[in-house]
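Input: one structure, supplied below.
All protein chains of the complex are present and in place, except for one that has been dropped.
Think of it as A, B and C in the order they're written, each chain with its own count starting at 1.
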Amino acid sequence: MSTIRVQTADFNIEDELALVRSNPSVGAVTSFIGLVRDINDGSGVTSLTLEHYPAMTERALANIVHEAETRWRILHTTVIHRVGELKPTDQIVLVLTASAHRGDAFAACEFMMDYLKTQAPFWKKEQTPSGSHWVDARGSDDAAAERW
Amino acid sequence: MSTIRVQTADFNIEDELALVRSNPSVGAVTSFIGLVRDINDGSGVTSLTLEHYPAMTERALANIVHEAETRWRILHTTVIHRVGELKPTDQIVLVLTASAHRGDAFAACEFMMDYLKTQAPFWKKEQTPSGSHWVDARGSDDAAAERW
Amino acid sequence: MLNILYFARLRETFAMEKESLNVPATATVAGLLIELRARGGVWADALGVDKRWRVAVNQNMAEIDTPLKSGDEVAIFPPVTGG
Partner (left out) sequence: MLNILYFARLRETFAMEKESLNVPATATVAGLLIELRARGGVWADALGVDKRWRVAVNQNMAEIDTPLKSGDEVAIFPPVTGG
């Protein structure tokens, strides 16, 4: 079972956890939350705008979930990604995986984040006191995705 | 900065996340929650009692946090472990790690869980319809801890 | 015809969100990129082989030799930076 949402609204991890916890076969829940930092590559960030490619986004996220569920024994997967304008300390993304034992939950969660970082069509534009600029992709993200 | 608590009371991941999110240098938060399952090794579990060795528990958890903070670039670590009587779907443990980038947060979180599973003095006793029994340690937990 | 979409930095650089183009003679992503670079200026620059860009065909990540046919949706964008 999986939950995939792309939204401008914020999310609450306790609410998402509650959905997963209701299944008494779940013994392990791993989650990752990405947050807007106030500094990136040395410049102060006052806000961040997330653009995406709507027709492709849900498909890309569904592919990532499907791949994780094929590789590991997962009972539930949640992916929520926000779009629009965000401020420092705002939540950007949640990936949550639930399984019987922790090894599967950890591996699937990290795999999904690594794949999301290179495969899901989102782009960040940062606003700083000296103007706005698109965030450059990090080579370390490609390397992280290639581990799997 | 780290938070370590051993308690009978439940915890709320949103509250713990809020403490960590207030630092705008945090870009990545990985968390793990362990839950009581209603089935373990084939027998139905009606409740679980967690015993610990109080004089050693906080020291063992502090050692695990210290080791993680030595190995990875971590901005905040939270470890909460419950003791006493729990029911299926109840939360047992929370390990949460916050860092600038996700690689450190994931590695530190999984490391801490693997070490907690073999180094922190907690013991589970399961109550089932056919009686109660102490949970056996899993060889896979030793193997997981030896990876690091 | 192909439905071409541009996103993020490339959308701004080209000052264009979308356009319709004929399927290139080679009927591949590579052939389409050659035609776009032939426009010169920002097109030649931003889509140069030394630059980082990605192509999706019908909402799936594509390679340089992915075939194209009439009706395909082709999106061209910088490496993604979500998460």
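Side notes on the structure shown:
Convention: a contact is a pair of C-beta atoms (placed from the backbone, for glycine too) under 8 Å apart; a residue touches a chain by one contact, two chains touch by 3 or more.
These numbers were taken from a predicted model, which means no experiment stands behind them.
Contacts of the undisplayed chain with the visible chains, over the whole complex, involve B.
Among the residues B:17, B:45, B:68 or B:92, only B:92 touches the chain that is left out of the figure. Of the options B:24, B:44 or B:121, the residue whose C-beta touches the omitted chain is B:121. Of the candidate positions B:13, B:26, B:50 or B:109, contact with the hidden chain is made by B:50. In the full complex, the hidden chain is touched by chain B at residues 34, 50-53, 55-56, 59-60, 81, 92-93, 113, 116-125, 134-137, 142.
Here is the rule we use: only the chains that are shown with their structure count from here on.
Shared contact partners of chain B and chain C, listed by label, are A.
Among the remaining chains, the Cα-based centre furthest from that of chain C is the centre of B.
Of all chains shown, the one whose average CA position lies nearest the global CA mean is A. Taking each chain's centre as the mean of its C-alpha atoms, chain A lies 23 Å from chain B.
Multi-chain contact residues of chain B (touching two or more other chains) are listed as 102.
Chain contacts: chain C has residues 83 touching two or more partner chains.
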